[in-house]
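First comes the structure, then the notes that go with it.
Heads up, one of the protein chains got dropped from this complex, but the rest are sitting where they should.
As written, the chains take the letters A, B, C and D, and residue 1 is the first residue of each chain.
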C-alpha cells in the first residue's frame, strides 16, 4: 500500500481558537502530538474520534473515510485526560464494556477484561468501583478499557500523566510493547518529552492550533525549531545569521563546527554553559554578559536562568554555585564550548 | 515557639486499607508526600482538610486543634487532583470564591482574583467557564483559587501534573516563590521526584498507608531506603551485609568506599553500570552475570533492565547498544565501579 | 352474613361487561349510594343469578360517560338537567321522577351563630355556604331565596352538596342550605332547620332505562323496583320525599 | 436558616396528617378495615398504579431522552405539550381520554370495531387514565436528570463502540438512576392518588375500576369518617412501600 494507514487534516473553528493540522501515520506507527497547554491537542484527538465536529478536512483510516462515520462506528479506542470511567460499573465491567459493544458475550467480555486488568497490574482491583480507585489506578483502568476494544486507531490523551514514577516506567514499557504489537496507528497526546521520545515514532508539535514542527524524535530533539520545543528537550535555542563557522545572534557571535550560510538555528544544552564572575581570557567568541534571573535545584544540579542579550539556562553543580556565590540579579559572564553547539538551517 | 507550625497524626481505616502517618512542619516549610499510586497520599490530604474523617489521631496547626473544626473553619487551601473547578462560574469567579467566603466584597474579591489569574498567566481566560479551559489551564485556575483564599496550610494534590513542560517550569518556580513568601505550612502530594526535590524542604515517603522514609530531599535522594524511593530518584538499591569495605548482596560481593558492619543498603545509579558480552578480566568484585529483560530509550541514552541475581537498571549510550548487539533475553556481564556505589546502614 | 356473601360476589372478577342478561349495570348519582346499594341487594334476591353493578358518580360525569357509549342499563340522575343531555342524545326514553329532595338549613350541632330561620342568613356576620348555581342544590337554593325575597352573600359556592355539608360539619361556616337527606346522613354532627320556602325549590330525581341497554328487560325491572312502594320506603327512610 | 426553612416545610406537609389522625374513628377502625371491598380497592390501586408506572417508565424515559438529547424542530413546543396532563383538571383529562379512546372516540371506535375491545370501564382503562395523568411527572424529572448528567460519559461510551441504544441502556440510565427513581416515585404516588380522570374514563365499578381514591369519594358521600380511615390506610401502605423501596433503590443506584 502506498497510502499511509492514517491520514488526517483537521480543521476546527472556535470563537477564539482555530485548529488546522495535518498529519499521517503508517500502520503500527505511533504519532505524538506535543504542545503547550491550550494548543489544541485534545481538540485534535476529539476531532479524530468524532466527538468534536470538523469544520473542514477529512480523515482516512485504512481506506475508510472516518469523518463520515458516527463515533460508535469508528474503530477507535480513546483514553481521556480525566479518565471518564463509568462510575456505576466495576473496573472489570468498565474494561469489558468495549468487547461487549463489539458483540462478545458477557462471559467472554469479562474474560478479556480480566486479562487486560492483569496486564496493567490491577487484577486485585477488578471488583472496585472507580470512586474507590486512586488517581493512577483509574488511569490504568482507562488505558485497559481503550485497549480492550481492539481498535484500529488508538487515541491517548496524556495516558501516563497521573502515574507515579515507578508505575509510569512499567506502564510505559508495557504500553510500548503493546503499541509495538499493535497493527493500527496510535495518536498520543502528551506533555512529557520522555513519554513522547520513548513511545513515539514521529512527533507533531502543535502550537496555537497549528503544526510548528514535525519529525522523528531524535531529529526534533536535536534540531528544535521553536522555543517551546527547545525547552521541551532541554536545549537553549536561538535564531541567528550564519557566515561559515560563525553564527551571529544579536550582539553575540558563536563559533560552530558546522559550515552554513544565511538564517540558522543554533542550539546547545544548559550543561554546556559555563559561568564566570569576571570576563575570562581568550577568544571573545561564544561569550556574553548576562544577569541571573533565578536559580533552582534541578535534579542533582542547579539550573541558573539567565537574562541579558540571550535568555538562556545554565546547569551547574551545587559546588559551583557556592564557589561563584551566585544570587538573583547578579551580573555574570556566560560561555559555551563551540563543540557543544549545534547549528542547522532555519 | 518550640512547637512546630503543623503537627499531624492521621489514622484512617478503610475496609481494605489503613492509613497511619505522622509528620510535622515548621512555618514556611514545604512537606512533600511522595508514594506510589494508592499509597494513601490523597487520603492523607483529605484527612488534613477534614473531608475524610479521622479514625484516630490529631492535627495541630499554629496552636489550633484543626481536627476539631469543620472543614470550612479550617484555614486551608486545597488543590484537588482533578481540579473540581465550579462549572457554573467563570475562572475569575472561581478564584474569587475563597475571598468572598472570607468576607471580601464582590469587587474586592474580583480584584484579588484577577491579580491571581494574572500571576498564573491566565488573565485572558478570566471570563471562560471551566468547560472551555484546557486541562492545564484548569489546573492553574485551581491553583490560583486555593492560593487566593490566603490559607495557613496549603494542601496540593499533584498541582503540576497536567502542566506542559514549559508551563510547569514556570509555574513550579512561581509556586516556589510563593511558597517561599508563604508564612504557613504546605503539604504537597506528588509523583514527580523533580517537583518534590525542587519544591519541598522535607520529604515524607508513604507506601501502603505508612511512612517508609522521611528526611531532606538530598538525604532521601542519596540514601533511599525502599525500592520505590530508589527508583524514584533513579538509583539501583539493595540490602546487604557489610563487612568492612565489602558488602554481600546474595551471591554478589561489592567493594565500597565506606567502612561499615552489619546490615546496610547499597545504592548506585544506572549510569554506573557497565555491560560486557564476556566476563571481563580483573577483580571479581562488583561483577555479576545477568539477563536482559528489556531495553528502552531513556533521554539520550538507552536504559537496559537486567534480571538475574540482582534486578538492576543500566544506562548506556546507543552506540554501546549497537556495539554489544543487545537483545532481550540475552545473557550479559554487569559491573559497577566501586567509587560509584554508596553504602549506608539499613 | 348476607353482607359477606354480597361482597364476595362483588369481588369476583366479572367478565366483560356486555355479557348475558345475568348482569345489570346501573349508573346512579353519588347521593343515591346507600339507598341504591340496598335496593340492588333486594333486586338480586328477587332475581336469583342476576348481579347488579353500580357506577356511582357525579350526575354530569355519568351523563358524559353514557353519551360516550358506556355500557349502562339504567341511569338515575340527581337533576333533570343532566338527564336531559342523555335523552337529547336519544339514549333513553322518557324519564320518570322517582323521588324528590327538599332543602333544609344545616347548622353545626352547637349552632354558634344562633341561626333559626332563613332571614338569619342575610346577617353579614353569619358565614354561609351555598352550592354553586350550576349544580342542582345551588339552583334550588337560589329559587328558595328568591321566593323568600332574601339576598344572601355566601363565602363560598360549593361544587356539590357534600362539600357544602363538610364545611358545616367542620364548623367552617355557620350555616348552609343542603338537602334533608344530607342532614340525616351526617348523624348528629349537624342540625337541620326546616323553612317554608323550601317547598318552592324542590329538586327532582329522574330515572330511565337506557335505549341501548345490554339487558333491557332487567333494566325495566329495576326501574320498576325503584318506582314501587318497596323502593319508595327505602328512599323515604333516607330522607327523600316521595315523588 | 436552611434548617429552619426545611423544618417549616416538613411541618407544613406532615401536620395535616396529624389532623387526620386525630379525627380518625379509632374505635371502629379495625372493623372498617376488615371489609373485603376495602382490601379489594387497595389491591386494585396498588396493581394499577404499579402497572401504570411501569408503562410510564417504558414510554416516558425514552421520551425524556428525546427531549433532552436529540435536537429537532419544535422541541420546545413538544416539551411544553408534555406538561399538558399536569395542568388539565383531571376530570377534563378523563373527558379528553373518552373523546379519544372511548367507544365512540377517535381511536377507540377503531379499536372497538376491529378488535371488539373497549378501554373505558375496564381495569386497563384505569391504568390508561393513571398513566396519562402521571407520566408527565416521570418525563420531566428524568429530563431534568438527563440535562444535569455529564455528557462526556456518553461520549466515552460511544468511542468504545456503543450504539445510541447501548449508551442509553448501559451508561445514561444507570448514571441518572436517582433521577429515574425520583420520577418513578412521583409517578407512582400520583397514579395511586389519581381520582378525576379515573372516575371519568373508567367509571367506578367495585373490583374492576374502583380504586382507593374512588372508594374514598363514595365514602365521603355516605360516611366521612370512613373516608378518613380509607385515606389513612392508603397513606400507611404507600408510605411503607416507599420507605422500604426507595432506600434500597437509592443505595444500590
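Just so we're on the same page, a residue touches a chain if its C-beta (ideal position, glycine included) is under 8 Å from a C-beta of that chain, and two chains touch if they have at least 3 such contacts.
As the structure is a prediction and not an experimental result, all values here were calculated from the model.
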From B:88, B:177, B:259 or B:337, residue that would touch the chain that is not displayed: B:88
Contacts of chain C with the absent chain, listed as residue ranges: 58-61, 64, 81-82, 85, 127, 129, 132, 134-135, 154-159, 163, 166-167, 170-172
Absent chain, residues of chain B that touch it: 49-51, 70-74, 76-78, 80, 84, 86-89, 97-98, 101-102, 145-146, 149, 155
Touch residues of chain D, complete complex, unshown partner: 1-3, 5-6, 8-10, 12-20, 22-23, 58-60, 62-63, 65-66, 76-93, 95-101, 105-107, 131-132, 135-137, 139-141, 143-145, 147-149, 164-165, 168, 175-176, 178-179, 181-183, 185-186, 189-190, 192-193, 195-196, 212-213, 216-217, 220, 224, 227-228, 231, 234-235, 238-240, 242-243, 246-247, 250
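Heads up, the rule we're going with is that only the chains that are shown with their structure count from here on.
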Where chain B and chain D are represented by their mean Cα positions, the distance between them in whole Å: 56
Multi-chain contact residues (two or more partners), chain B: none
Multi-chain contact residues (two or more partners), chain D: none
